[in-house]
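The following block contains the structure, expressed as structure tokens.
Apart from one protein chain that is not included, each protein chain of the complex appears where it belongs.
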């Protein structure tokens, strides 16, 4: 049994980790920390867990957490970086669901996150936890930077095109749409039901924090700096991300559908849809899949890719568990082999 | 492995059965029938099942279905009653998610369902599949009438009060609220998103078909005819039922919370909430639980019970699987031991 | 032109007042105050008002507001009571959308609102602004206590029964359901889209603050203390209240539908529906109507009344304007004569 600690269990990524881990056959949940809720049973805050765990929130403490095989951070940005070195020193591996280890360039990180990075020396060593790109490195990683939700959907959508240099990658367009849970569980007027339901809008147009992460992933694949325009939108629903990706093809005649099928044929969580079928976010609700369609409207030279994930699963907690499974040599799908909840 | 057939797999109860059964460790899915969709892969209609089953819809055929250990009917009312006798003759057991076997009184059934009953001779033998009431009879049942969604929530809510003759049961009030999936997957103007979202209304006020079923359950427990007023309402959400039950106490001093805890202490799927905690439908979304609170507002002589279920799970497919588990001597929670999806 | 001030224009009742008043033919909007947003154009916070008003939020100041003919308070409870005496002294009339003047009994008020009442001497004089009950008194009122949303729907639903002493009013049952805007525009985890959508639950079961107000209204009509059980529920939608009222009839043979038609035949904003038709909240969305059905399920001795309003209109801003129209001798429907937004 893998022994597990979770730092920051009161947000949506935290409760989703808990939901998935209480049904994982090979783990033992040791600690769930929350400074503000220490002492409260986890199932009192999240009653869907009543009957599944008696664990209570505890104060975060590095020494205590150090007995775990792996610690997940489901914390605000800037928290993990302060605790990770000490955890590593105790032999505990770390999966950070926040952004602290996602960028290799610490100056870029500091400019987007508005704080100094507390352990720059680990950035080179941390592995970006997109299994479809970095599976081998994840196996032995001490620190896994679990990807952001948008970068997961966008990365998986663009990979085959950019790996094969098929498009003008100076003018990549990403029109992203996210359910409201992406904004977290904090009290906030903008995400009240009365503000966000029956409404659709672009947001963070001046620059979403996932933009440098998207760029770094795509630059790495391309081998040079790509040009990306990224406009995220808020969808009046709880879970789900859809990204529509647009690029101009160098050669409109390539069989893109075959290319995508081939690229992802061994991936347990990437599902390239049949020709003529397009993804819906509800087909991945609560599940760890990314479903993708690639098509050329009216047979033109513009390729469109539509990819969907559940932002809390493949975009956060599910991918984190997938990474854990890889790190500890478990079946990659352990605890994640359930269909989406539909309807 | 229990071999399984599903008749009528294209509705919401059908896809929910499929979602739960593909993860059940002790079953083998043999047939899913649909007259209209024969030949189509089930996962083409319900893409959440892609990767979990390759089964295709087939024409319903009693001979073929007769090889199964058990056949679930997730069909419109009036379908099962025509096929069940022949299935029983082949030794196949039946769980009917529709209403064909729910009422003992065939004249009552015919008046509410507007058709002649095709196998009245089985009504006495059929077991009403509310495990918390009829577990022993279910074990050996040939035909289980899986309860309606409202009767499940209402029955579990009222049982301790009526079993103990604690209330004036000539003036029981039931204010029911259901998500829209209770109305099924048929094309229907009234359940379009544009008609049913951002809206709340009573419906079926003249008499919901679950009323005679509620009466029969409660009469059976009371030992005499009770008086029930039942007003159902439509809630702008997909899944979930909440029923608020009101009755006048004969003795306002009884410790009702203790009574409910005791009544359900061995029930794996009934969760009596702590004092001062009230149920939310989302805490059972996708899960087989019924969560219940009992309270006396302002300490008066009126008792209020609030019970919630997921109408597609404890109110349909989940309870049907719970019944199957009981019928075949499996662990009662097999395939159903997962927490609700929250948020 | 009636000159108008609004104190507290940043909440949902405030923006709804603004939406309705910018189209009212006989008013002139002078001041909208907000301590926190002073200086900001109202239309910057509420872009639906772009092009309709250039007014900016200003600091609340009693002297300045005193030039207005009438001041609306759309503030938290406890604000109006501190400013009203000075406004009255300047000859300005007041309509308070909060609860400060709704109860005649100051001790009761203080026990429910947890603060001392700052101007008890005005409670007797203040008029409870339910036009269907108190129209004559409203005409000359200096201070109108605009009713709460639930008390409006419940009061209008029960009036004909209680005025005519037709029911056992010691066991009145009110099952209330409200859209989320009733909880206001404050940052609050419980009303985030991710917490409140796809969910249904009872709330404030221990005692909603509208309960003493409901009691006072019904007691006044009955001429003695009635017994009410009130269980409110939260509906996953923005606007709308439905209340289902249950009572036991003394004489089940009375023609209740005729009674309701007669009671409300001259009321411009109360719509008694035809027999067999039941109300939907969307039919009053954005409009000042209360639509009501009265019926006896299965012809029994239990009467059920279902009434719907838009909690922000007939339950707040619209009723406040209706009161203003009455106070200043305008056409009662001025500025309010528009149909609901459907779908």
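Read from first to last, the chains carry the letters A, B and C; within each, the first residue is number 1.
As a convention for this text, a contact is a pair of C-beta atoms (placed from the backbone, for glycine too) under 8 Å apart; a residue touches a chain by one contact, two chains touch by 3 or more.
All figures in this text were calculated on a predicted structure; none of them were measured in a lab.
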Hidden partner chain, touching residue among A:35, A:82 or A:201: A:201
Candidate in contact with the missing chain, chosen from C:117, C:263 or C:291: C:291
Hidden partner interface residues of subunit C, rising order: 12, 15, 19, 22-23, 46-52, 181, 185, 198, 238-239, 271, 273, 277, 280, 282-287, 289, 291, 337-343
Absent chain, residues of subunit B that touch it: 12, 180-181, 185-189, 191-198, 236-238
Interface with the unshown chain - residue positions in subunit A: 171, 173, 175, 177, 179, 194-195, 197-203, 205-207, 211, 227, 229-231, 233, 235-240, 242, 244, 246, 248, 276, 278-282, 285, 293, 295, 297-298, 300, 302, 304, 306, 308, 343
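The rule is short, and it goes like this: only the chains that are shown with their structure count from here on.
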Distance between the centres, which are taken as Cα means, of subunit C and subunit B, whole angstrom: 39
Cα-centroid distance, subunit A relative to subunit C, in whole angstrom: 45
Subunit A and subunit B: spacing of chain centres that average the CA atoms, whole Å: 36
Residues within subunit B bordering two or more other chains: 198, 238-239, 280, 282, 285, 343
